[in-house]
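Following: one structure in structure tokens, then a few remarks.
Just one protein chain is left out here, and the rest sit where they should.
The block that comes next holds chain A.
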Amino acid sequence: MTKYIKGGAFLLCLFFSPALFGGEYDFDMSEIEKKPYSFDGSIELLSNIYGYDRDSAFFRLKYPEKPEKYDYSADLRLNGGYEANGFRYVVKTSTKHTSQPDGDDNSEFTFMEQYAGYSSGNFSLTAGKMTMKWGKGYAFNPAAFLDRPKNIDSPEDAMEGYQLVAADYTRSFSGSLKTVSYTQTAYAVNDDMNQTLGTDNGLNHAGKLYLLLNDTDIDLMYSAGESRGRRFGMDFSKNILTNLEIHGEYAQYKDVRRQLINGYETTDTSNWLIGARYLTESDVTYIIEYFRKSGGYTQDEMDRFYQAAENAGNPDMLANSPYTRNNPMRSYVYLRASVKEPFDILYFTPALTMTANAEDGSFSLAPEAVWTGITNAEFKLKIYLLSGGDNTEFGEKVMDRRLEARFKYYF
């Protein structure tokens, strides 16, 4: 018996010996084994509780009947990929189910991206559904000619791509010009694809020249073709200090069709933004952006819209007009302050985000709290508080408050 106890003790000692574990810290080599295929994803559970402003113009237009007080949704994101010998295939999907208390359920499956690519040295060619993400702005991207509009409430969310063919060539140099890269894309707009990239069916092309010059990112981009007016853009980004980054973006749009209350007009417009990201010694990160768009509606034009909403004979027409989209006017200020682990609360990041209409003085204030204390999990609670008088953008929104609870798990 003693023999067996001694033998067991020896095996235990061997099992727990430092030699087997390679020292105080362990690095399991199986973690870094490479496979040609990959699979990952996330599941997100989201619930919203709404506080409606029943006297607002947007409420009258969008919710003539009794609105729901809350809803909840689940979004399963699955990503797969295969990569070998310069060839790669990527697929990213979203399966989203939304429920409302009256039983009005909705399920939707979307290929967020699906493309195949080949790269060799400095050159790469990609075809399929993908996002390009041009521009340097955090909340706004006037020069993102080939992307869907950002959700300003959650600018870092993954977006659905467009069907494109893209070729990319990159060269590096020593000296003040360190990198030059050119991307050329081609895409079609028709009844089956890319419908929101233009009004007329046809073939289109867009390109972007990137330079890393004097430690500054600089992009010059264009878009042209049969489906919409020509566009030109540029952006820059630079680290001024070890804790300060500045960026800017400018875009010019030719022949933009502007919808007004009594018809349409065609005009040239330009949008620009200037912004900065600053980290303080106390670990507060500020992001500030000023966004200006000449094609946005003036206060007079918005006043006419609010008047029309008051007397709406055809609410659907107004409800789906550009007047009711995010940021329809000309000047906006975006400010976000987030603090890393205040009061020594680990993995806790509170933040405050403000989006203000610089013309009418209305604004949205959104305090939030994010906790990531469990590996691969994220809990987020966010409250949107909208403030503004009559005939102001945020004063006339459907809701004047909203509570959002979000749980996300990555696998």
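Operating definition for what follows: a contact is a pair of C-beta atoms (placed from the backbone, for glycine too) under 8 Å apart; a residue touches a chain by one contact, two chains touch by 3 or more; residues count from 1.
To be clear about the criterion, contacts and distances are computed from a predicted model.
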Of the candidate names "Sugar ABC transporter permease", "Tetratricopeptide repeat protein", "Putative transketolase C-terminal section" or "Outer membrane lipoprotein-sorting protein", which one corresponds to the UniProt protein name of the undepicted chain? "Outer membrane lipoprotein-sorting protein"
Candidate in contact with the missing chain, chosen from A:Ser47, A:Ser99 or A:Ser124: A:Ser124
Among A:His247, A:Lys382 or A:Lys397, which residue is in touch with the absent chain? A:His247
Looking at A:Met159, A:Leu220, A:Val339 or A:Leu365, which residue reaches the missing chain? A:Met159
Given the full complex, what residues of chain A touch the hidden partner chain? 23-25, 27, 29, 31-32, 34, 38, 40, 79, 83, 86, 88, 119, 121-122, 124, 131, 133-135, 138, 156-159, 168, 170-173, 178-179, 181, 183, 210, 212, 215, 217, 237-239, 241-245, 247, 277, 279, 285, 340-341, 346-347, 372, 375-378, 410-411
